[in-house]
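A single protein chain has been removed from this complex, and every other one stays in its place.
The letters A and B name the chains in turn, as written, and every chain counts its residues from 1.
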Amino acid sequence: MRTFLSRYLFSTDHKTIGIQYFVLSVLAGFVGLALSVVMRIHLSYPEAKIRLFEILWPNGAPGGVMTPELYLALLTMHGTIMAFFLLTTVPLGGFGNYFLPIQIGAHDMALPRLNMLSFWTTFLSFLVLLAAFFVEGGAPLSGWTAYPPLSAAGPIAGPGQGTGQTLWIVSIAIFCLASLFGSINFITTTLEMRVKGMSLFRMPLTVWAWFITALISLFAFAVLMAAGILLLLDREAGTSFFLPTGLLINDRALPNQGGTPLLWQHLFWFFGHPEVYIAVLPGMGIVSTILANFARKPVFGYKPMVWAMLAIAGLGFIVWGHHMFISGMNPYSSLAFSVLTLTIGVPSAIKTFNWLGTLWGGRIQLTTAMLFSLGFVSVFVTGGLTGIILGQPSLDIYFHDTYFVVGHFHMIMGVASVFAMFAATFYWFPRMFGRMLNEKLGRVHFYITFLGVYGIFIPMHFAGLAGNPRRYADFTQFEFLQDLTILHKFSSHCAFTTAAVQLLFLANLIYSYRRGPLAKDNPWNATTLEWLNKTPDAVHCGAYEYSVPGDTKDFRMQHEEAR
Amino acid sequence: MLLALFIGIVTLVTTAGVVTRRFWLPAGINQHAAAFDSWLGIVIAILGIAFLGAQIALAWVIWRHRDRGQRAVYWDGSPKFEVFSIAIVTVLFLGASVGGARLWTGVHMSDQPAALRIEVLAKQFAWNFRYAGPDGRFGRTKLDLRNDATGNPFGIDDTDPVAADDVSNAALRVPAGQLIELRLNAQDVIHSFFVRELRLKQDAVPGMEIPLRFIAAKPGTYEIACAELCGLGHHQMRSVLIVLPPAEFTAWLAQSKNP
Partner (left out) sequence: MTPTPHVHPPSPPGQHRRASFTALYAGMASIIMLFGAFTSAMVVRRGASKDWRGTPAPQLLWVNTAVLAASSVVAERARRHLRNNDRVHFNYWWSGATLLGAGFIAAQGLLWRRLVDAGVYLNSNPGSAFFYIGTVAHALHLFGVWLWMFYLWTKAVRLQLGPSRRTGVDVCTVFWHFLGVLWLYLMFLFIYWGNR
């Protein structure tokens, strides 16, 4: 019993912790996915009586028809679960924990006990969040951005704004703590635990990405923590940071004086924008590695890739205002934020060019991992380009808070990151579990998902062009929205199909874990250290020495000496 | 290879959607909307070219360099290419930022005097609009007088003589062709004033009074939507903007006295 606990539950081994993070996040991801399916059913068939809804939420869906407050609660929980417990945890907590140490030749993370603590803190945070579903009033309905006064005024602002909202804030604060512990660990490990010869510019781009992501979350989550504390005090202790004078909610006057709702938005987006990069940077690292591997070529422009990630990380902290163009913020600062925002597009574009350059002249092998990486590049381009529209206040004035934004950020933050996770899962599964994932199932999964996500999110862009506001519980109250029903129906049906195909992935994971063909030591003929089962004494070359002229093999592992 | 095909398909379908404009912005009703549409057209054209270029390049590379047993070339970068692409992208993106700036300053930084000021009070889940009446001055309001049941959502204080000719209404009526200044305020949570045909959106924030100026040129009725999540009735927070010929508007205002 003691060994079971210390080996599987309270293990300090980075590999076990990585798998714990991975399992928790896959679970969270499926919960978030299920919520989105339920939401899409309601949006397409607002009047339908669905027995399952009534069973799940007797108060939220009386007679099987979803109430607006339940819809908004699902929306909040979907966003929160996906942004925090999937996009933030899998790439960094899961794959980062497992592979960062072995890719730099370290025996473990620098602070193994802190590592265990960050996982269990994350787990606690997830439980607290889920508890919001089971309290009076249900989960909060203020969205994952939780703008006050809606989020600060308490239960009079709406169902779910009582205990549910409090649990949400507490959960996020705990999550901040977990992320800070994790970041400290990643930074320290990268800086201090590298094997001899592993200079910074010989590190795989995955390590760079995790390192930079850890730096971002070190700074960003500390600020979210502060914001969360202030919000909690406004709710529970009668302070007035975000609550202005003269609030009259539901015919009740609030005693608060002098606060400003915009303060929350500044603090939240100071975290929230970097959060996008926390989600997508590890994906960039993973995709760079996989593209190089299956094109059998070095990464094109390794150093520019590193500098681009550093630039994105740095600029990411000074562009938060582009979420606030129409918030009532000073219109002059909007112009400044716009220039900075479009500047951050430059390093992102450079990365795209370099990925194409990596493929150019290669010998492209379309394994499932490669398919998902190529899919990543495609959706990254699609989602990135619409950002050029949203980054201009003059155009954002129309598109802000429409489905155009929903389509945009799902493409670039959601789908792109998730594609990278799939790619990473297919690529590293053999290293993690000793067996290969089923490629045939993987391909079917990929192709349907690829068409599916375009089918879900491109129609949303068009709904946004037609001015469809987001976060509407149904589209029946406005004349102009009637015309867009067909777009939403199409989008929903694509979502149902795509969601169903994810079960194939789950089945693949479970089946291959038990029955998959045994993996060879280095099944992809890769160059990086995780494919050795022994930490080398030193490394002698960069991370992507594929097809080196004169070599007999078409890859040279990092510990191999040049001849 | 299927992937190259699929990338081609989604690219073409998306492009077709943009070209056919089956789902698009509604016709604008003022000069700002016209300027907005032409700038959006330029931006979308440029982004469209970039989109097509990048996706087709990706599909083509996948097909062109598929595994036929060849040995990959060893090419790990080109500083010239990096500098060149940085230069192009920077010019393009910063150009976008500068090009759109005039549109923005036109909305938020003009100093023309407004012909008519209207107070907007947003609340869960309704819009209210107040006109100053012939005297051009808004009367005093008090928080504890606010009451929908008595038809006084603004809490206008009747003891103030200035308030006597104030008019409040649940629909926004404006005279066509005149510069209107809305003063947006919210009494409970954040809401957002959005009229598609004006190509305008502005949050109404409790504790702030935010100006928003526009000229509506074309008479007609247009829907006002709330664009900031404000609670369970967010999706039904609807009102209408009724643009009237100036004479009709004056007549309406004159006969709409507060009770």
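Rule of thumb we're sticking to: a residue touches a chain if its C-beta (ideal position, glycine included) is under 8 Å from a C-beta of that chain, and two chains touch if they have at least 3 such contacts.
The shown structure was predicted, so the numbers you read here are calculated from the model rather than taken from an experiment.
Taking every chain of the complex into account, the omitted one touches A. The chain omitted from view is touched by exactly one of A:431, A:445 or A:556, namely A:431. Among A:61, A:146, A:187 or A:484, only A:187 touches the chain that is left out of the view.
Only one of the listed residues, A:121, A:260 or A:547, touches the absent chain: A:260.
Between the chain not shown and the residues A:230, A:313 or A:406, the one that touches is A:230.
Along chain A, the points of touch with the absent chain fall at residues 8, 13, 15-16, 19, 102, 107, 110-111, 114, 180, 183-185, 187-189, 191-193, 196, 218-219, 221-223, 225-227, 229-230, 233, 237-241, 245, 257-260, 263, 266-267, 270, 431-434, 533-535, 537.
In this text, only the chains that are shown with their structure count from here on.
Between the Cα centres of chain A and chain B there is a gap of 28 Å. Residues 1-3, 6-7, 9-10, 13-14, 17, 22-26, 36, 39-40, 43-44, 47, 50-51, 54-55, 57-58, 61-62, 65-78, 81-82, 85-86, 89-90, 93-94, 96-97, 100-105, 107-109, 123-124, 143-144, 146, 187-190, 192, 194, 196, 199-203, 205-208, 210, 223, 225-236, 238 of chain B touch chain A in their complex. Chain A meets chain B in the complex at residues 67-69, 72, 141-143, 147-150, 153, 157-159, 244-250, 253, 259-262, 295-304, 326-328, 331-332, 334-335, 338-339, 341-343, 345-346, 349-350, 352-354, 356-357, 359-366, 371, 374-375, 377-378, 381-382, 385-386, 388-389, 391-395, 397-398, 400-402, 447, 450-451, 454, 458, 462-463, 465-467, 469, 471-475, 477-480, 483-484, 487, 544, 546-549, 554.
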